[in-house]
Structure formats: structure tokens, C-alpha cells
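Of the protein chains in this complex, all but one are displayed in their positions.
So, chain A:
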Amino acid sequence: MTGLSLDGLTVAAGGREIVRELSLDVASGSVVGLVGPNGSGKSTALRCVYRTLRPLRGTVLLDGEDLTTGPLRQSARRVAAMTQDHASDLDFTVAELVALGRTPHLAGHRCPGPDDLRICREAMDRVGVTHLADRGVLTLSGGERQRVLAARALAQTPEVLVLDEPTNHLDISYQLGLLALLRELGTTVLVVLHDLNLAASVCDRIGVLSDGRLVAAGTPAEVLTPALVADVFGVRADVVTHPVTGGTRLLYALPDTPARPDP
């Protein structure tokens, strides 16, 4: 198949298997979300895709080609990541930081050429940070910084974009803006999200991890059931339909909140 596939992925660290036998397909051009409680292995699985970790068993395939071996630079031309790293130690300008996205495409110490600069401009346009081009990245607000990191990943011109909780620390308008961007891109996207409702609104399919294992995968409506949420996350949730979009949404209540008496 074309697209990204995690095939029987098992990852161990410190003698413990953090991800076990994970198989998940991300069809070309689709947005797939990975959700699960803290420590369920979402980020670890993602790290195998952008090559910070090497799986103990299993592979990551892109259009049938193994991504877990071979030069890092080669896979970086096809897969870009927005990780949980904070932006930068050094006060690069926004334009300089975005241009670093071209790194895997540039041999050794070659300077970015006109094509590279055009790609960077387009990436900045796309996420709406062109007006920040000459600002220092360390002087930006959290929302601006996150969009600049997205522009850097786009400048890498990847076939697959992986994102590890990209909406962390963003206010709601930036969260929605970023996720809307993912939908518009048309790139194959694998994204780890904490917020199940955000996942339901942006993802074509959702994979649910619990204790390193994939316990459910399918469309948001198929996966996000009260039974599964209770089982995996240990909370009570009611499933409703979004009054405008018709999408699946979850409603939570604090534990032991009494139900409203019937009027």
C-alpha cells in the first residue's frame, strides 16, 4: 500500500517494552491520530518514525520502503517531525530557523539556493508567519513559536509529517488553526494528541494505545465509545454528535457528579 505503515513495532528502553507489536496504517494523504493515557507509548512509537529510536522488532514502512535503516538524511527528506523540543537554544531569526528545514536536502555546507528560499517563503506564508521573518525566535509567544516550528517542518517538504502533541500550550484558536492546517496540507499526517475531541475533529482515523498495545483503531465514531474511554482512560464519557458538523464528541463530568434531576 502507499502511505506510512507501522508493522509489528516493538520498542524497548531500560529493559522494558514500551511499545508492543504495534501495527497501524496511515493511508497516503490521510490524517491519523494516536491517542492514549500518559505513558502508553504514543511518543515512543512516533520516535521510531522520525528515527530518534530504533525499534527492537518490526519496521516502519513508507510506500513499502523500510524507514528504520539507511542514512538519517535520506529518511529526513521524506519524513519531517514537529517534536516536543522547545524551539531553540540560540536566538535565530524566524527566517533562519525555517531555512534549517532544508538541511536534509542540502549537501554538507552548501548554502540554500533560490529554490530552497522559495520553499521556505511558501512554508512561512502557509502558516502565516511571514511578518515575523526577522524576529528572533526566542522573543516569540508560544503560539507564534509553534507555528514557526510547523513552518520549519513544512520547509523540509516531507511526504509524511509526524507531530507530537503540537497543540500543547496553545490557546484554543491556535490549536484549531494548527489542526486546520494539517487537514489542508494534503500530506500524510501521523499526530499524537492528548485531547480526544481535537483528535475526533481532525483525524480520519484514530489509533488508541494502552500500555504499549494498540487496543482500537478506526474512524473517530468507531473508536471513541463510552466503553473504550472508560476502559482505557478510566473516565466516564458521554458520546454526542456535534450539532453543526455531525462529528463525534465526548462530554466528560467530574467523578461522582450527580446527574441533573429531571425537571
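Here, a contact is a pair of C-beta atoms (placed from the backbone, for glycine too) under 8 Å apart; a residue touches a chain by one contact, two chains touch by 3 or more; residues count from 1.
Keep this in mind: contacts and distances are computed from a predicted model.
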{"item": "Identity of the absent chain, which is to be given by its UniProt protein name, from \"3-isopropylmalate dehydratase small subunit\", \"STAS domain-containing protein\", \"Iron complex transport system permease protein\" or \"PQQ-dependent dehydrogenase, methanol/ethanol family\"", "value": "\"Iron complex transport system permease protein\""}
{"item": "Candidates A:57, A:73 or A:183 - the one touching the absent chain", "value": "A:73"}
{"item": "Touching residue (missing chain; options A:83, A:130 or A:210)", "value": "A:83"}
{"item": "Residue among A:138, A:180, A:240 or A:253 touching the omitted chain", "value": "A:138"}
{"item": "Absent-chain interface as seen on chain A, which is shown", "value": "13, 47, 50-53, 71-77, 79-81, 83-93, 96-97, 100-101, 103-104, 106, 108-109, 111, 136, 138-139, 152, 156, 162"}
